[in-house]
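Shown here: the complex without one of its protein chains, the others still in place.
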Amino acid sequence: MIPNVVPVTPELIAEHGLKPDEYQRILDLIGREPTLTELGIFSAMWNEHCSYKSSKKWLRTLPTTGPRVICGPGENAGVVDIGDGQAIIFKMESHNHPSYIEPHEGAATGVGGILRDVFTMGARPVAALNALRFGAPEHPRTRHIVSGVVAGIGGYGNSFGVPTIGGEVNFDPSYNGNCLVNAFAAGLADADKIFYSEAKGVGLPIVYLGSKTGRDGIHGATMASAEFGEGTEEKRPTVQIGDPFSEKLLLEACLELMASGAVIAIQDMGAAGLTCSAVEMGAKGNLGVELDLDKVPCREDGMSAYEMMLSESQERMLMVLDPAREKDAEAIFVKWGLDFAIIGKTTDDLRFRVRRHGDVMADLPIKELGDQAPEYDRPWIATAKPETLSPASAPAPSDVGEALARLIGLPDMCSRRWVWEQYDHLIQGNTAVGPGGDAAVIRVERQKKGLAFSLDVTPRYCAADPVEGGKQAVAECWRNLTAVGAEPLAITDNLNFGNPEKPEIMGQLVGCIQGIGEASRALDFPVVSGNVSLYNETNGKGILPTPTIGGVGLLPDVAQRATIPFKAEGEAIILVGETKGHLGQSIYLRDIAGKSDDKSAPPPVNLAVERRNGDFVRTEIRAGNLTAVHDLSDGGVFVALAEMAIASGIGARVKPETALPLHAWAFGEDQARYLVTMPEKDAESFMARAAQAGVPAARIGVTGGSELTLAGATPISLVELGVAHEGWLPAYMAEGAEL
Amino acid sequence: MKARIKVTLKNGVLDPQGKAIEGALGALGFSGIESVRQGKFIEVELAEKDRTKAAAAIDEMCRKLLANTVIENYAVELDEK
Partner (left out) sequence: MKSAVVVFPGSNRERDMLYALELITGVKPHAVWHTERDLPDVDLVVLPGGFSYGDYLRTGAIAARGNIMPAIAKAADRGVRILGVCNGFQILCEAGLLPGVLMRNAGLKFVCRHVKLQVVNAETDFTRKYERGQVWNCPVAHGDGNYFTDTDTLARLEGEGRVALRYAEGTNPNGSLNDIAGILNERGNVFGLMPHPENMIEPLNGATDGRALFESVLEAVA
């Protein structure tokens, strides 16, 4: 067994991810050298992952309240009122580093963790989504990581029984050595039956529930905040293994337990398991916590206090139970075959005391472990404002039609069917719009209303202009929810960045948070939960700044939803919003014109226009006036048209009235735009309503035929487009087939 | 007593995982592989000291649960600890 009292050398401190001044802070706080267990506890509590020490200052600037917000950041997940006495509970969290080291288990445990965050608060998970970012397709590890991550997500969610209904998949060389796995989950609960982590009452039993503790992922949370370098791939043995079967039992047991009235406080054991969960429960409730580690159910022999306090074994919960209901609780644990044990109690002395074999291994002030965590105002340099590229100066393709056929089959643009067919997206029977739509939509069980979900960010925009990129991520999420007819309610953010100790990276983080804040204020779209993942770098080079936004929207009547496919021949196609042909940072410029070093500005986001256009489209959807709706994003109008056509098997004839170069009109990525269709006879009155609302709208064509025809470009058959769109991912994955 | 049980697919039953491993080994440049079949390995520790009784118990476990004899064969090795 590891001894508890060891000489605290500078090397040992560094191995625990603590800086010399942070160690000094520990000495000042406790007035003596820490034991090894204490050092481990500090390293877990004070690392970036748990303490948000680099980002806290900026996160505070985000709007987190609103008329529907029941609980904002600080708990396991955010809680938002959806009427009828119900609430939606949701959060997104990264599992980037574990997924790079062991893609299958890393991604699986990421899903497991976020599901636990949601059901810990008393909600039954009803939707899972994930935003995945992989290295360049030609990088030797990419295929292996894609294959493992997708199988891991599917393997966990499918077995657990939550529909995985959407997300994002992108490729970029900046993720070559550091993939991103951002897992989102949402659950439903009664608004008056939400469970929190704050312990209440002195001398109450602290109960451990779930799988046994092993040596899995010891220092996983510390690893998650360490930069990747040569040799990191050796860390494999510490990766946690997910067990969705146990998690499903844990879900059912927890919900039953909560319904029984026995639960006073509950917290899941995520990163730095027992340490973070126990400290949080005590500190929030102004109570001390005493743990007797001899009582903890262990999977391995001879585990030390240090190992037990830092183990990240999965599928475990900590709760404070009402002693009067202990027998009922026990019956529920036994029914579900879960390990449980009373491992400690709450105290009134505000100490966090941990015993092993009768000896005190750690004795620390519980409030200070969290409150006194270092907080940095790291130096930052704002990213220089880029120049705007004029539409005329972007090179034209030889043929816009041929360019579309290439564009639609690119790694970042092609169909993700190969991915989502491995996810059970239909379980629970409430899926109204599954993967492949603007937003995913589910019906609220046994109700008329529906919920919409979307994950969005455009990292290349964020790299070029963090503030505009941050705004755009929120705006696009809001627009995607709007495009299905939902009222956007609130967001969760998952901020993935490089090393914050570098001022230019810190500048990206600051800029993106500023943009997110601006947009969420302007759109009344508060941030109710989130997660920050820093140090996403390989050998000193950062990833593209990737602040993923996960949004939730509400549909009063799920039957009144809009979808992407054209519905009939001969319908009017109308482009809503203003088209300026903005090609800077566009997919077209990067992948077709070959300007991968494009440094120009991303499309600007006008939040007032975004709101005005979106509110108009939503009103039209809810009035039942529109037959198909698609938001415009990567690839612009022409890609959106192609997607609507491919999804329906109905072509279109389009003739824009524009002074712009055709490729700028077709592929420009101007914001706040939608494509909508309606019967021809309704088009005139729609245009009148748009004009009245001050919303730019243009009739650009008619649905019909088996080709996509753009005046001035070669017509392309839907069959050809479909093959190009569906072909790339399966072919890429088949090339290096593996288990 | 420790029992080591190998559960393998019967000859003639398609083994897609085995085929995939075969393909992957070929892709890694291993040549001369004629076929790959995969299966399961299960270890059971028994309190029983009597070899005959232990063998009978394990055989029953295999037939009743550990192998599906529609598609799988099993082989047992017994070791005194």
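Order as written gives the chain letters A and B; numbering starts at 1 within each chain.
Methods note: a contact is a pair of C-beta atoms (placed from the backbone, for glycine too) under 8 Å apart; a residue touches a chain by one contact, two chains touch by 3 or more.
Everything numeric here is computed off the predicted structure, so don't read it as measured data.
Peer 1: Which of these touches the unseen chain: A:Q372, A:Q422, A:N606 or A:N625?
Peer 2: Among A:Q372, A:Q422, A:N606 or A:N625, only A:Q422 touches the chain that is not shown.
Peer 1: Which of A:R68, A:R443 or A:R460 sits in contact with the chain that's absent?
Peer 2: In the complete complex, the chain left out is touched by residue A:R443.
Peer 1: Considering the complete complex, identify which of B:L28, B:A47 or B:V70 is in touch with the unshown chain.
Peer 2: Final answer for the missing-chain contact: B:V70.
Peer 1: One chain is left out of this view; which of B:V13, B:I33, B:A56 or B:A75 touches it in the full complex?
Peer 2: B:V13
Peer 1: Give me the subunit B residues in contact with the hidden chain, please.
Peer 2: Looking at subunit B, the ones touching the missing chain are residues 13-14, 16-17, 20, 64-66, 68, 70-71.
Peer 1: Spell out the interface residues on subunit A facing the chain that's missing from view.
Peer 2: Per the touch rule, subunit A residues meeting the hidden chain are 151, 154-155, 158-161, 243-246, 248-249, 335-337, 420-432, 443, 446, 558-559, 739.
In this text, only the chains that are shown with their structure count from here on.
Peer 1: With centres defined as the mean C-alpha position, give me the subunit A-subunit B separation in Å.
Peer 2: The answer is 42 Å.
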